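This is the structure, below, for whatever I ask next.
A single protein chain has been omitted; all remaining protein chains appear in their positions.
For reference, chains read A and B in written order, and residue numbers begin at 1 within each chain.
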Amino acid sequence: MTNHYIDLKNSDVILIMGSNAAEHHPLAFKWIMRAKDAGARVIHVDPRYTRTSARCDYHVPIRSGTDIAFLGGMIKYIIEGNKFFRDYVVNYTNASFLVNPDFSFEDGLFSGYDAQKRSYNKETWTFQKDGNGIPLKDPTLKHPQCVFQLLKQHYSRYTLDKVSSITGVSKENLLKVYEEYSATGAPDKAGTECYALGWTHHTSGSQNIRTMSIIQLLLGNMGIAGGGINALRGEPNVQGSTDHCILYGNLPGYLKMPTASLATLEQYLTKNTPTSSDPQSANYYQNYPNFFVSWLKSLYGDAATPENGFGYSWLPKLEDGKHYSQLHLFDRMYEGAIKGLFAYGTDPAVSSPNTKKTRKALEKLDWLVCANIFDNETASFWFGPGVDPKQVKTEVFLLPAAATMEKEGSQSNSGRWVQWKYKAVTPPGDAISCGDIQIRMMDAIKALYAKEGGPSAEPILNLKWNYKDIDGNMDVLKVSKQINGYWEADVEVTENGAKKIMNKGGLVPTFGMLRSDGTTSCGNWIMSGSFGADGENKMARRGKEDPTGLGLYPNWSFVWPVNRRIIYNRASCDINGKPYNPKRNILEWKDGKWVGDVPDGPWPPMADKEKGKYPFIMKVDGVASLFGPAMAEGPFPEHYEPLEGPLAKNPLSSQLINPTIELFSSDLDQVANASDKFPYVCTTYSCTEHWCSGALTRWQAWLLEMQPELYVEISEELARELEIANGSKVKVSSARGEAACIAMVTKRFKPFTIEGRTVHQVGLPFNYGWLYPEDGSDSTNFLTPTVGDANTFCPEYKAFMVNVTRR
Amino acid sequence: MELTRRGFLKLSGAVGASSALGLNFKPVNAYAAELSKSNRIKSSKQYTTICAYCSCGCGLICSVDNLTGKIFNIEGDPENPINEGALCAKGAGFFDLTEANKHRLTKVRYRAPYSDKWEEKDWDWAFSRIARLVKDTRDKDFVTTNAQGRLVNRTESIAHLGSSNIDNEECWLISQSVRAMGLVYIDHQARV
Partner (left out) sequence: MKKTEYIKLIDTTKCTACRGCQVACKQWNEMPAMRTRNFGSYQNPPDLQWNTWTLIRFQEHVDKNGDFKWLFRKDGCMHCTEAACIKVCPSGALYHTEYGTVGINQKLCIGCKACISACPFDIPRFNQQTEKIYKCDLCYDRLKDGQQPACALSCPTGAITVGEREAMIDKAYGRLDQLEGKGIVYGDKFVGGTHVMYILSEDPAVYDKLPVKPRIPASVILWKNLFKPFTLIGMGAVAGMAALHYLIKGPHEVHENKEGDE
């Protein structure tokens, strides 16, 4: 979230699209209802009428997988209707930048497409620059090659008729949403967007979010109270686990994982440290070397020295252009290339797409180590349905883990609030925390390498691993302080004009002080400042002061970065630092300093040509990107059909599917587009009463009582057609597998009219597995395809094709 | 007047200071089996925690019985500004995640190749066996240089998944140690 949960109360219009907030983030709805009570409009755009829709002002049904078309139409409406916030767009976005004259878009493809590689050469996706290397701009936004004009041209094709025909949304409903939402382009109005897996679980996931980001920028809704783009993330510490990057492509703090072509630390830092010639761009990532070297020091401790490049050579290097996501991981495992798997607190045998392939892949492992609080379908795959244990070679460990209230530590919510939690009781029986498991297991591995040696033993032996207390248990404060960062030498710094010695072994007070010479160590730069230099654990703070009255609660917990509650907050003010909306003043430049929330950097506002900086300090040009060349599919989002959909042709271009998605090709990766055998659009989701694969919640009788087994929601119209009665047993099938379930016939799904014909959509929750309850149901993911977003590889769980039959 | 007194015990602003001990609020002298639940709570030790489901970050209070040392009640933390004591169905049922739930795992389970049953093991055995498997697999398949002869130092045949349902400090320990092992197939629920 760019903002945070409580801030939702500050909004004038809340668009919930790609989320079922009332069901999956029920406490977000506390604040949404607070806004509604204060007069806000709340709009739900979703394939299905849900508990969220019931509490919104209105619900607009949309065919799954067509969000870009819907939002593209809104961009056209905003630009052509002159509804955008001109001052904001001109000053705070790259709307005025002139794009490379060779850049083009034709029939669904941008310039530079390589069909063989299914990817783009992006050399034309650049800006024209002056002699000093500063992008050329036209603040009047009239130059035909400026971003604004190209954007206008791109979305001119998204007419109401076209969008309605693709999405199945009536023109009347489109206009209703466009009009109400674009009214937040007024400087004193705030519009926010709540999304969740409904947007990320698509082959166009990242671009769904980017399309909305463009809208938010056009309307001046980024960086303000009650605005922003708000990902309501789905797991208790998914923000923290992402921040610490248990991910193939990133290292803690979103630092880049090195690739094979970057042989030396110097090459790596040059590649990843952006440079800007514009003196008004803060280009904060110019500090990248400080963050990265300090991280290496946290990894290898004293073994990381300037002489050995701080151990850079020991790091694993990814193959350039190759990906290692969960989709790839199971694909490789199915091929037999992966021999050992750790699966902590996760149940991919239920939650990964294409369950048949996932479970077959598990059978090819030599060993599997699971750590959970309950048994699950992954740990017990070897006696699952249709599996003969006598044929399965895999050695399996199921380690009993502590539940959350049985351990002390911090957890980061979606609004980046890092809250401290306490250990109430010891875990039952032999159970220990995952942290203790990892510490003791690594101790054993280190001991073996110390004794026997082996290839590349150095990174293992040199891993800094002194995080135990005197009893031999994980010392959580030792870990969190290393994450915050230490001085590794006595260092003289200048603070507020005065010189000061920071002593070796002291806590680094903020990432602004991290250094690239090995004199600081920091496990995750964005978390630096979570401790005070005096040792105060800011994550444990419980102060309830709210000086702005806008729910920032600056003394409750710690929020990264540097306790900034709303990121990009300098953009809430005009170029002189005066709030655009004085009623919701989160930040103001007053008497030579910023007052309010922690600003995005201390510099004066950008009207000060000498010292002032642009507001989007993490962007190399200092402004937000309407033109976004980092995306795999192109700088402007474009509608493509899902891998499996009801249409044989994309109504907007000759490119049926996203031209840059990776296609998997094992024998179990069957696809059936526009097929009579699988005529219904299907989507999957969770329910309030269960969580994710249900691996925690199915074992809980109170929750299971309320949602006992798998069901498919189908419209009354389709049920009539198929002679299916409410509550009867049915089977849903796709080109990859099937799911037995109960039919829930409902008025909450309605048939769509797409390209002139009736298209039905159905939906199932994904919370069930065979292990428990015994007489329950199995995974919905037998139906879903192994395919993902071209940028993130988030799987497509939300749009594919099925059939429904009685059983 | 609306009933707005929230929570049994007034959590003072100084909670952070009493950190590792949790929130111990003057246990009453006499414990009686006949105590009402409200009174039992007042004589219990209380600890704040954060919900383990979606990402709202709702606060909860666990009440631990002084005699049994077990949690006997979990409800919303009224002081937490995010949820102000409120909880959804999953949060309200948090108690069922404690050891009161008979399905909780309490022993290391091990399944030998081609076996049709679990066996119970102790931690020392499990860690030394896992370390052996990791080392053998890593040493056998370790890729020092790639096809172009570039140094890559990676372990491609071991993968790590999870988790977004553990604490930050645990996530970080995993993130650090899997890199030390040279793993590249590293992922978790942030993607799925």
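Assume a contact is a pair of C-beta atoms (placed from the backbone, for glycine too) under 8 Å apart; a residue touches a chain by one contact, two chains touch by 3 or more.
These numbers come from a predicted model, not from an experiment.
Considering the complete complex, the chain that is not shown touches A, B.
Within the full complex, the residue among A:501, A:607, A:648 or A:706 touching the omitted chain is A:706. Of the candidate positions A:53, A:351, A:380 or A:456, contact with the hidden chain is made by A:53. Even with one chain removed from view, chain B keeps its contact list with that chain: residues 1-3, 5-8, 36-38, 73-76, 78, 83, 85-95.
With the whole complex as reference, residues 22-23, 26-27, 29-30, 33, 37, 49, 51-55, 687-689, 701-711, 726-728, 742-748, 773 of chain A touch the missing chain.
The rule is simple: only the chains that are shown with their structure count from here on.
Look at where the CA atoms of chain A average out and do the same for chain B: the two points lie 22 Å apart. The residues of chain B lying in touch with chain A in their complex are 11, 13, 15-16, 19-20, 22-23, 45, 47-60, 62, 64, 69-71, 74, 79, 81-84, 86-90, 93-94, 96-99, 101, 103-116, 118, 122-123, 126-135, 137-139, 141-142, 144, 146, 148, 150-192.
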